[in-house]
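Note that this complex is displayed minus one protein chain, with the remaining chains in position.
In order of appearance the chains are A, B and C, and numbering begins at 1 in each one.
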Amino acid sequence: MVQSTTPTLTLKDYKSEVKPTWCPGCGDFGVLNATLRSMAALKLPVDQTVVVSGIGCSSRFPHFIRTFGFHSVHGRALPVAQGLKMARPDLTVIAVGGDGDFFSIGVGHLVHAALRNIDITAIVMDNETYGLTKGQTSPTSPHGHKTKSSPYGLLASQFNPVATALSLNVSFVARGYSARPKELAALIEQATLHRGFSFVHVLSPCPTFYNTFDAWDAAVTPLPEDHDPSNRLKALEYALDNEKQYIGVFYREERPTMERVAREVVEPHEFRIEEYIQRYA
Amino acid sequence: MVQSTTPTLTLKDYKSEVKPTWCPGCGDFGVLNATLRSMAALKLPVDQTVVVSGIGCSSRFPHFIRTFGFHSVHGRALPVAQGLKMARPDLTVIAVGGDGDFFSIGVGHLVHAALRNIDITAIVMDNETYGLTKGQTSPTSPHGHKTKSSPYGLLASQFNPVATALSLNVSFVARGYSARPKELAALIEQATLHRGFSFVHVLSPCPTFYNTFDAWDAAVTPLPEDHDPSNRLKALEYALDNEKQYIGVFYREERPTMERVAREVVEPHEFRIEEYIQRYA
Amino acid sequence: MENEVTIRIGGESGEGTISGGDILALASARWGYHVFTFRTFPAEILGGPCMFQVRISDRPVKSMGDYADVLVCLNKEAYDRNIRDLRRGGVLVYDPGDFTPESDDFITYAVPFNELARKEVQLFQTKNMVMLGAIAGLFGPPLEALLQVVESRLSKSRKANPILMEKNRLALDIAYRYVREKIDKRDPYQLGPVEKADRVVLNGNQAVVAGALAAGCGFFAGYPITPASDIMEAMAKELPQVGGTFLQAEDEMAALAAVLGASFGGVRAMTATSGPGFSLMTELIGLASMAELPAVIVDAQRAGPSTGMPTKMEQADLSFALYGGHGDTPRMIVAPANVADCYTLMGLAFNMADRYQMPVIFLTDQSLTARVESVDRSVFRPFTIEGRLEYGKANSNGANGANGASNNGKHETAAALAASFARYAYTASGISPMTIPGPGAIPYSATGLEHNEHGHPDYEPEDHTAMMQKRFRKLETAAQELPQPEPYGDREAEIGLIGWGSTEGAIQEAVDRARAKGYKVASLHLRILSPLPDRAIRDFISSVKTIIVPECNYSGQLANLLGARYGLQPIRVNKFGGIPFTAGEILRAIEEVC
Partner (left out) sequence: MENEVTIRIGGESGEGTISGGDILALASARWGYHVFTFRTFPAEILGGPCMFQVRISDRPVKSMGDYADVLVCLNKEAYDRNIRDLRRGGVLVYDPGDFTPESDDFITYAVPFNELARKEVQLFQTKNMVMLGAIAGLFGPPLEALLQVVESRLSKSRKANPILMEKNRLALDIAYRYVREKIDKRDPYQLGPVEKADRVVLNGNQAVVAGALAAGCGFFAGYPITPASDIMEAMAKELPQVGGTFLQAEDEMAALAAVLGASFGGVRAMTATSGPGFSLMTELIGLASMAELPAVIVDAQRAGPSTGMPTKMEQADLSFALYGGHGDTPRMIVAPANVADCYTLMGLAFNMADRYQMPVIFLTDQSLTARVESVDRSVFRPFTIEGRLEYGKANSNGANGANGASNNGKHETAAALAASFARYAYTASGISPMTIPGPGAIPYSATGLEHNEHGHPDYEPEDHTAMMQKRFRKLETAAQELPQPEPYGDREAEIGLIGWGSTEGAIQEAVDRARAKGYKVASLHLRILSPLPDRAIRDFISSVKTIIVPECNYSGQLANLLGARYGLQPIRVNKFGGIPFTAGEILRAIEEVC
């Protein structure tokens, strides 16, 4: 075993040597910063933390962090992360990606991650567009939005990630804004600490293809101080607000996590083929 | 052109010559019956109606109906149906299948069908199990359910199809019970008439692998007469009821349908390559 | 009297046809015989015509037999469907209440199954026991052998009840005595006593599961699909008992993605599927290949294309296993030829996956998943587990994990150490040392993007070229290291057969029979299809004059591969009806060449 790489304590220690390829001003810088900050605050050991992603601008994330990383394929960050956590419950597993990754090609996996409640954290950088493929509509693009793939305006309705996560009964649901990295870091910290599937929806603008900074600066509002995160119906109401983009913890509930329960159903013993094969004698 | 096959008016005219391979007592017989009944009531022309399905016991459906049919692959009934309706808005398109089809492998497509609101009808025969593959758990199997694939009891939570459809803002949401084919036929009729994406969740037991007839006989309750199907929140409340399985129309809303709007964005003209290529001169 | 008989039971699914056959096979095996079964599945979920065939012999049996020696019909439809497969001069056992057979190409024994069950035993459900009793009385095995199996089955079942057991015993007995008294035996089939042997009796999928567990598989994710579901179901049950975990995924993409996640975490992981699910895994197989992650993927081939015929066999996923996925994507392929292989090759597959950091596709097929064989217990030995080449660790191959990495041990900070770790180091073998998350491990990022030695995205032509060569070099290394198959049959053969997968038994039997007729024939059976065992193949093809490649597929997928690799233009013998070859069919192909 090579020498231990822990303890790592400052934000800088979590930064990898790879320089982000993001455009100047990309919202994802703020998310990266907040994530590194939360990692430092939690003193996550880099050798026991894995950041899993799909494909997209946002999904380049793992390369920029010094923890283990798994930059998988488009849409599959959640199942990769769940398999990893099921097999290695001792690790901290964080799945990151974009709105295309999580709400278009990968949205089916979101539904099932909610049902399973495996203890992973999902951080979705939502820029309401496909950044890496240069600006087509995504499920979170607003109805009527004109892009190269919707030259006459987007015909579909806009997907509401937080409302959907709440109605799927995800056990921790929060929203942050990349332009408020300190609050965001705090949210990611709480999400990481939460036992169960935690979902952090991050407004993370793409100034290159769809600059929503101004709109979000205006719309972003902290959840009322008195919001009770165990009140799912109230949380839904905030999530469905058309004017405001509330940030903060919408909902939180402790439920058994699958990777734990799966280990409690039976007392394991050592496998011996000689014994096992006896059933076919 | 061969001779016209319309008009066809009685239930029998909608039955094909293929004998169902379902087990005796299978709930899907009731759904088939209700569907044929609704078709006869609506006088749907067999030559202009297409029943699309995925794979499963329930997905054998198209073979038993005299309309056009498209027995596709597991999970893909909705995108097939949507493509067909987008291209051929003159046809009546019905997508059918099982809980595995629509809520496991195909659940991502459900989300996007909701956002698009293309005028198709989805009839999901939910037996809370995988019938064709002989009784493993499905997303709608109850937590703790013991099957060959969950020998220690199912660890995931149970998926609530009606609640999810409501929170995704599907424009027509109903539930029926295969053991009440008359009511079910009426629901399918209304769903077919509805303009937009309509979703009919059908409780359709699998007596061979998971006999829920008794439980559902006890739990099934018509929605209160005074339920206002434009009240989504109230509908959600009924959907989330843990004791009762309400049947009837939970929600209905008229919204523009994509296959229509897509034809209105611009005035079409005839394509002439000579003209088109001029842009590159 | 021959100590070998092939008995086919035809009937309706649900009336005990299959379970009756199962009991017959198991009882014969426990009694000391070799058995080999073949069965069909009805299209319906409940009911529908089906059949069960068991070949019972005192010598090892390799195939299901060309024809049934004995056909037992539980109804008229069974007769209509199966009579063409009864050997000329064979025995038809039927219920005269059902029908009256017309031909005199075969010996007929009338046994009133229905009446005996209904009137004598007074419990119609015992009809299959009546049938078994009659079989025991006519051909063997002894009643006690059957009784033992029935008892042990019943005792495990929840329906265990002394009255039922009593009725079963009665049914067996009555039928046994009935045939002994009433039937004038005119056939040569009589199983005599043989020496007891230490064998176990199981089917291909059961052996796959045993192999996975013995190989230390610690994670399984899958999605139900015929005929692979029972692998998943067994893993769901067994894994938690040995400290592993199981996940029923929402689809096959999620299944393989979860497997890759677990594998990244250092846990041996697998999935099992069949054609449609395998097709859905395509993109993720490419990712495993690119990110160099071990994974074992069992593909239980069934007849295709598309949904095809889920309960029928075909060997038609080889081309896809070889070339499935965009781009040039190295992967390994093993294919079991029999139930014993299902065990041993799972051990090999996991070792290959770990050693060469690559997805390994395990190509079984529907016939083998359900084929029950008696296998020497000694086959089920523990495996030697070969782990991954881990950075900084001496690994089980004796090689030091640090080879090829640019770390010289002198870095002072964790950051510098991490920056210097070359996860995808260019090595002579192509195998680069990896790390596994855990205390002290040096982190890296796995990625499906083209990357440099450190795993960082890199699109330079030189790097892509070198990485591509490195990835494929692992296959060359493996081709050197993996076992080479031995030819079977005549050392001076002029005709050579090359096969793969579950057809080995039929091919070898055909070789034996052809040699007995004086033909100079040999066969080579490939258990590893990627990388090809080059040496053995070249030796074999240069030693014979004519090559025949029998395959249960339309396009001749192994023949195509041999053509692509060796410029071979073999004689292709293809069967694609959903049913395995018989030895006789292959023998005819040999005779046509001669």
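Keep in mind that, in the parts below, a contact is a pair of C-beta atoms (placed from the backbone, for glycine too) under 8 Å apart; a residue touches a chain by one contact, two chains touch by 3 or more.
Owing to the predicted nature of the structure, the values given are computational and were not obtained by experimental measurement.
S.K.: What shown chains does the left-out chain touch?
M.R.: So, taking every chain into account, the missing one touches A, B, C.
S.K.: Among C:7, C:68, C:117 or C:303, single out the residue that touches the unshown chain.
M.R.: Only one of C:7, C:68, C:117 or C:303 touches the chain omitted from view, namely C:303.
S.K.: Which is it among C:107, C:524 or C:561 that touches the chain not included here?
M.R.: That would be C:561, which touches the missing chain.
S.K.: Determine which one of C:102, C:462 or C:486 touches the chain that has been left out.
M.R.: In the complete complex, the chain left out is touched by residue C:462.
S.K.: In the complete complex, which positions of subunit B touch the hidden chain?
M.R.: Counting only subunit B, the missing chain is touched by 1-6, 8, 13, 16-18, 21, 45-50, 52, 55, 60, 62-63, 66-73, 76, 78-88, 90-91, 108-109, 111-112, 259, 262-263, 265-266, 268-274, 276-277, 280-281.
S.K.: Using the document's contact rule, name the residues of subunit A that touch the chain not shown here.
M.R.: Counting over the whole complex, subunit A touches the hidden chain at residues 21-24, 55, 57, 73-75, 104-105, 107, 130-134, 136-137, 139, 148-152, 208.
S.K.: Residues of subunit C in contact with the chain that isn't shown?
M.R.: Interface residues of subunit C facing the absent chain: 43, 274-276, 278-280, 282-283, 286-287, 289-291, 299, 301, 303-309, 311-312, 314, 316-317, 319-320, 322-329, 447-450, 457, 459, 461-462, 464-465, 468-469, 472, 553-555, 557, 559-561, 563-569, 576-579.
Convention: only the chains that are shown with their structure count from here on.
S.K.: By number of C-beta pairs in contact, which chain pair leads?
M.R.: A-C
S.K.: Give, as an integer number of Å, the spacing between the C-alpha centres of subunit C and subunit A.
M.R.: 41
S.K.: Would you kindly tell me how far, in whole Å, the mean C-alpha position of subunit C lies from that of subunit B?
M.R.: Roughly 38 Å separates the two chain centres.
S.K.: For subunit B, what residues touch not just one other chain but two or more?
M.R.: 104-105, 107, 139, 152
S.K.: Of all residues in subunit C, which are in touch with two or more distinct other chains?
M.R.: In subunit C, residues 240, 250-251 touch at least two other chains, as defined above.
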